[in-house]
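Only a single protein chain was left out; the remaining protein chains are all shown in position.
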C-alpha cells in the first residue's frame, strides 16, 4: 500500500484544494509540506489549528491563497514572518485568512468527522472574532433557550498527517500527543499519511490512536518526515531549527535562497518524473 | 481514597436521584447495583443505554420510578421479565420509561460531559420514538438549512461504573471495551467507581481510558464487582448466570426468593451500621 | 424437492451470509446477523470488515460473540473506540457499506419494529427497544435484514416504527433526510424479499429449496407481491454448513 511521497502528493493534492496538514507541535507532516512546495501547487486553502514554520514556508512559496487557523506562530520562538508578509503586504501573493479559536477549530473537525454540517460550542461570545468571521453564528438550544455558538463542519479535500507507523495493510498508528489528527483525517475526503516505518503488525502501544486502513488513501514511508518537529519514540524536536528559521523567515532574500535549495537540490525532475499526470498541478 | 461500597453508596446515592450504572456488556457495576437494592433506595430514575439483568433486579426490587434507556434485554438470552412486569403491569411499582436510540443516548452523555445543554445528531427521523418522547426535537443547521435531531444533555446525579484498577490517588483505569463510561462519568455530578484492585501506580495499558481522580468522588474496591459480566484481563463472563436469570426473572415468587437472599444473607445491618446518615434513604 | 440435510434456519443464515460482499464494511447486530456475518467472513468474504456497536472496529472473533460487547471482539479488533465515536465518526459519517439487522416485526415497506407489540403505552409485549438500529437503518449505504418468517412478524403495518425502511413508499427516505438506501434485502427462513424498484413494496424474489410461494404468502401478513420468476435459493454448500455448525456449536458451549 505504501507509495512514494511525490506520487502520493501528486495523486491526492490538486491546485485549489483545501488541505489540512495537522499536528500539534508533535508529528508535523513537514516532508509532505515540502513536497507540496516542490510540486508547485497553487491556490490552496491551507487549514491548521497551529500553523508553524512549514506553513510559513508553504505561504512564502506562494502555494496558498487562504489560511484557516486558530494560532499561527513559531512555537517557543515568535512570529511567522512569511505569514505576516503575506497578510500585511500580500507577498508573494495575497493571503486571505479565516480565524477561529482552538475550541472552534477542534469542534469544526469533529463535526466534519461526524458527518454533521455544524458544531455547537460555548465559545466566541463577546470576541471580535465573531464580527470578522461570517462562519461563526449563534444557535438557540431548543430545550433551554440558551444561546450558543455554531460553526460549520470542516471537511478538507485532503488531510495529511505524519504517524509513527503503519502496517502492511495500511492501518496507521500514532501515539504521544495525538492532538486533532484523528478528527482531521476522518473529516477529509482524502487522507495521506507519512510514517516513520511500515511494520508487519502493529504492536499495541498505550495512548495509541489507530486509523483503520479504510480511512487512509495513501501511506508514504518518510523516516524523519516530521523533522524538525518530533516523533514520540523515534526522534526529538530540533529546537535549533525552529530558532534558525526565524532569521530565514524574516528576510525575503534569505527565504528565496532557502526555497531554491529546497526545490533545486531535490530537483524538479524528481517530482515530474514520478508524477506522470500534470493535470491540475501548477508550475 | 478507597471507601467501602456500602458507605460510598450511602453517601453518594439518594432517594429520587437520577443514577446511571453504565457498562456495555463489559464491566457492568453489578455489585454496586446490588448495594443500591440492599440499601432500599427508592424513586430512582435509572439511566443506561443497555439495561440488563442488574437493572431487571433493581426494577423488580422497586428501586426505580423511571428508566431512561435505548436497549433493554438479557444479552444473548432474551427479555427482562421484571422490566416487562413493571412496564405492562406496574409491578411492584409503576415504571415510567423514556426511550432513545443508542446514538441519541451516546450523544446525550457527550453533551452532558461537554457542558452543553443539548446534542445534535442525524437520527430518529421518521421513527415513532419521536412522537413518544418529548425530549427529541429538531434543529436547523444555521449554515445549510438542514434539519437534524436535537436531544437534551444527560447529566445524572450519580454515575456508577466498574473499572479494572485505580491507583492510591484515585485515578481510575479501564480497558477492553470501554463503551460510554468516560462520558457517563464526566456528565455526572457525582461519580462512584468500583474496581478490581487498587495499585500503587497505574501501569499504562493499550486501549486504556484513564479517569483522573478529579472527576471521581469515591473508589470502592470490589473484586468480582462486575460479575456475572466480565472484567477484561481479570475474569470471564459467566454466561450461565445470564441464562439462569431468565427463570428467576420470569416468576415473581422466584424473584422474591432471590431478593430475600440478596438483602437477607448480607444482612440489612451491614448497610445500616456503616451508613450513619439515614437521611434521604428509603426503608 | 430435495432431501433437507439442513434446517430452515441454516439456509436462512447461509443465504444472508452470501449477501455480504468481500471487503465490505458491515455494522453487525447481535444474534442472527452476527452469525451470518461470521459465516461470510469464514467463507467467501475473508475481508469483511465487521463493526459492532460496542466500538470494536474490524473484529475477527474466533468464535461467535455472545453479545455486542463480548471480549473476543475487543481482542481481535483492528481498534476499539468509544461508543460515541462508533456512532458519530463511523456510522453517522456514512462510512458503513451495509447494516445487518434483525427485527421482531417488519412491514410491507420494510419498516422495522423492535420496541413493542401492541400499543406503546399499554403494550402486549415489551421488546428490547431501538438500540443502534434506527441510525444503522438511516445511515448505512444499504441495510440487510434477517428474520424468521411468520404472519406475526411480517405485518401490513408495524405497531411501532423503531427503524425506518422505505416509510410509506417512494421518496419517503429522501424526505426524511435518510442518507442510505434502506433495506435492500430481507432474508428469512422461507425465502428472500426485496423492495420493488418503483413502489418500494417488499416483493418475494426468491424461495428456499422445499418452499413454495404459497408457503411464503401464507406466512406473510399482507397480500405479498411475488416476482415473475422467483429464484430458487441455491442449497448451502458443505463448506458453508460446516462453518456455520462449528460456529453455532461453539456458541452453544
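To keep things simple, chains are lettered A, B and C as they appear, and every chain counts its residues starting from 1.
The criterion applied here is as follows: a residue touches a chain if its C-beta (ideal position, glycine included) is under 8 Å from a C-beta of that chain, and two chains touch if they have at least 3 such contacts.
None of the values given here were measured: they were computed from a predicted structure.
Undergrad: Which of the visible chains would the unseen chain be in contact with across the whole complex?
TA: Within the full complex, the chain left out of view touches A, B.
Undergrad: Looking at the whole complex, which of A:9, A:41, A:54 or A:106 touches the chain that is not displayed?
TA: A:106
Undergrad: Touch as defined at the start, partner being the missing chain; which of B:94, B:115, B:134 or B:264 qualifies?
TA: Residue touching the absent chain, from the options given: B:115.
Undergrad: Among A:70, A:173, A:194 or A:220, which one touches the chain that has been omitted from the display?
TA: A:70
Undergrad: Contact with the hidden chain only, please: which chain A residues?
TA: Residue positions of chain A that touch the missing chain: 24-26, 49-50, 69-73, 75-76, 79, 83-84, 87-88, 99-103, 106-107, 109-110, 121-129, 132, 146-147, 176-180, 182-183, 207, 209, 230, 232, 236-237, 239.
Undergrad: Quickly run down the residues of chain B that touch the omitted chain.
TA: Chain B touches the chain not shown through residues 113-116, 171, 182-183, 186, 210, 212, 214-215.
Note that in this section only the chains that are shown with their structure count from here on.
Undergrad: If each step moves to a chain the current one touches, what is the fewest number of steps from chain A to chain C?
TA: The fewest touching-chain steps linking chain A to chain C number 1.
Undergrad: Where centres are the averaged C-alpha coordinates, which chain has the largest centre distance to chain C?
TA: Between chain C and every other chain, the largest centroid distance is to A.
Undergrad: Can you give the whole-Å distance between the Cα centres of chain B and chain C?
TA: About 29 Å, centre to centre.
Undergrad: Using the touch definition from the top, which residues of chain A touch two or more other chains?
TA: Residue numbers touching two or more other chains: 115-116.
Undergrad: Would you pick out the residues of chain C that each touch at least 2 other chains?
TA: Residue numbers touching two or more other chains: 88, 92, 139.
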